[in-house]
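Since the structure comes first, as structure tokens, the remarks are kept for the end.
Missing here: one protein chain of the complex. Every other protein chain is in place.
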Amino acid sequence: MTRTIEYRDALNEAMSEEMRRDERVFLLGEEVAEYDGAYKVSRGMLQEFGPKRVVDTPISESGFSGMAIGAAMLGLRPIVEFMSWSFSLVAADPILNNAPKMLYMSGGQFGCPIVIRGNDGAGGQLGSTHSWCVEGLYANVPGMKMVIPAFPADAKGLLKSAIRDDDPVFFLESERLLAYKDEVPEEEYLIPIGKALVRRPGTDCTLVSFGRPVHFCLEAAEELAREGISCEVIDGRTIRPLDIDTIVQSVKKTNYCVVVDQSWPFASPGAEIAAQVHAACFDDLDNAVGRVHSADVPTPYASELEQEYLPNARRICEAVRATTYNA
Amino acid sequence: MQTAIGTDHLDFSVPEPRNALTSKLGSDTTTSWLRDMMLIREFEVRTMQAYQDRKIGGFCHVYIGQEAVAVGTIAALEKKDPLVTAYRDHGHALARGMDPKYCMAEMYGRIGGCAKGKGGSMHMFDRINNLYGGHGIVGAQTPLGAGLAFGTKYIDEVIEKGRSNRVTLCFLGDGALNQGAFHEALNLAGLLELPVIYIVENNGYSMGTAIHRGTTMADSICEKARGYGIRACEIDGMDVLNVYDAMKPLVDEVRETGRPAFVDMRTYRFKGHSMSDPRKYRPREEEEVYESGDPIAKLRDTLMSQGAIDDAGFKALGKEIRLEVRDAMKWAEASPAPTPEEELYRDVYVEAWGPYTGTTEPQMIKECEGTHGQDG
Partner (left out) sequence: MSIELTMPRLSDTMETGTIIKWNVGVGDEVAAGDVVADIETDKATMEMQVFDDGVIAGLLVDPGNQVPVGTLIAVLAEEGESVEDVSLDSNGTSAAPAAPAAPAAAPPVESKSVSAPSAPRAATPGSGEKLKVSPVARRIASERGIDLVLLKGTGPGGRIIKRDVLGYEAAPAAAAPAQSITSPAPLTSGEEPLSGMRQTIARRLVESKTTIPHYQVSMSFDMESLVDIRAQVNERLAPQGRKVSVNDFIVKACALAISEHRYFNASFGGDRVHFHAGINIGVAIALPEERGGGLVVATIRDADRLPVGDIAVAARALAEKARTRGLSPEDMSDSTFTISNLGMFGVDHFTAIINPPNSAILACGAAIEQPVVRDGAIVPGVRMTATLSLDHRVIDGAMAARYLQTLKQLVEKPAMLLV
């Protein structure tokens, strides 16, 4: 049985279900309690779980994320909500220097089972400081996992898995997807971290993406299908661990690959995937892996500029045509 | 009319008369503190030697001169109370009960180290003794300290359905006073009423910068804590009896009230900031003044005047400790280096995936589990 709910409600269900299941789980962050969540993701949770488990913090990302990490060292399972991953930069030391390294530095004594989640990427005309895609910056760090769901059902199943995971998980949502409605199963389910999904089967070109740009890819695939180019759209869902096997399997079939990544191009997950595809499928490629990223500039404010900045469907179509020699 | 945060209750009075509590403890306990301090001293002297012999790599900061702080504060704790500190952490690890051989082996980069040789001098961890690290980035441990206090309180109250009954000690140097993380941590501790005591081991220098050159109100840093609604006091950290006398009631009160506290612990490091510090920034005369107040000599004299120890006994204790540290060094030397095949990709993730091979506990935990179990 399924019903249609919003992405934000899928997140809410995941957190609430896990908090009912495991008292070690709690939520903290800016406006998560009395405000009902800056984006209404934690709506109603204060009422259900009370202020000890749904904890409002001041605007103090370094402090409260570090605090959550200290609690996680005791075996608790904090969920840290960043209103935006753009604000995580001031918390870089705790989330990058402490959480992912604690297990290693302590020689296996202290893990850090924390989930850090929030909106990632451009919202709508938020300008350059509030439109960060942190995938490229953070996925570089060993010791953390990075999940970036594009659909409500995945958001729920993956967040539940993230909360149960013994390692730190960075969970990247999108402001632009929070109101996206889709079918979500009624019954309880988990989606494993590290498994990609073929979102749309195809034969002529593999499109790999994760997070919001998966939707751009599906849009592009629709248009390209009308031109006779059949795209296989792979929703990566997780950046670290990267499910390269699913990607490779598809590329071996299509012989073409275009990676769509909302990060900037330089040293990005898209670059990493391209490198891995080249290494794993060299003899199966008919062309170099194509890449579509956000433009290599600060995120602009003006709507026309922002739309062109994003890895939109038109840019994806152009990349697929070029890569498949149909330009 | 009442303000949100009163100021009248923010002073914490040091109990009078001096040694009111320690005088009741009996000389066995205080003699054991002498031993603890002498062990740290000898350990650190040998650490310097081993560093110069290139058996220890990287950055290395010794605790010589500050022994009374770790020994006196930790004596006031219960074993169940978490402790987290900065990078000058060997003294805390030993005072907390870590066998010196694991500590030395860690610095030697050997598999027998407390963190299998993966942490090094600045990152001592001991789960059994509730030591949540040595942390290398100045001030980084201060939010963690708030988090440990948040965590114990959460476990005690939400999971155990009882009342908060653990106190976290979070040590920091006076250099951390100027980091943003410290201020965020204090704000959170005050705001959320977390049972944590921030102990500034105020040795007067952040590396080579004298405290008044790096922070405002250097003579009254307690005011910074009071600004966050946290009770604060100054303690003379060069006298272990004094440290205990002041800390014990403070720890008890924090345990009782669940509210944070802050200590300006006045101390002095006799050596440089690190092994490569020529100490050009402070006059030799200043060092001599503090050296004349060596906390070990001070306690020795007290114990001798009480008849708890005589000269021969003190010498015998010194010899015993030298042998213990020598054995620790031999043990560290004999411990094998971690092999890349076994350890390079281990302990990165709890879960094994890709190149990562999951996690295992260090030798120290396997050897100590059950013998030093957590109390409480």
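Here the chain labels run A and B in written order, and each chain numbers its own residues starting at 1.
In this section, a residue touches a chain if its C-beta (ideal position, glycine included) is under 8 Å from a C-beta of that chain, and two chains touch if they have at least 3 such contacts.
From a predicted model like this one, the values you see are computed outputs, not experimental measurements.
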Shown chains in contact with the undisplayed one are A
For a quick check of understanding: of A:E219, A:D284 or A:E318, which residue touches the chain that isn't displayed? A:D284
Even though one chain is not shown, chain A touches it at residues 255, 282-287, 325
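Just so it is clear, only the chains that are shown with their structure count from here on.
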Cα-centroid distance, chain A relative to chain B, in whole angstrom: 39
Residue numbers of chain A touching chain B in their complex, please. 23-24, 26, 52-53, 55, 57-58, 60, 62-74, 76, 90, 93-94, 97-98, 102-111, 113, 142-143, 145, 165-167, 194, 241
In the complex, chain B touches chain A at residues 82, 84, 113-119, 123, 125-127, 132-133, 135, 137, 140, 142-152, 154-155, 157-159, 180-181, 184-185, 187-188, 191-192, 346-351, 353-354, 359-362, 365
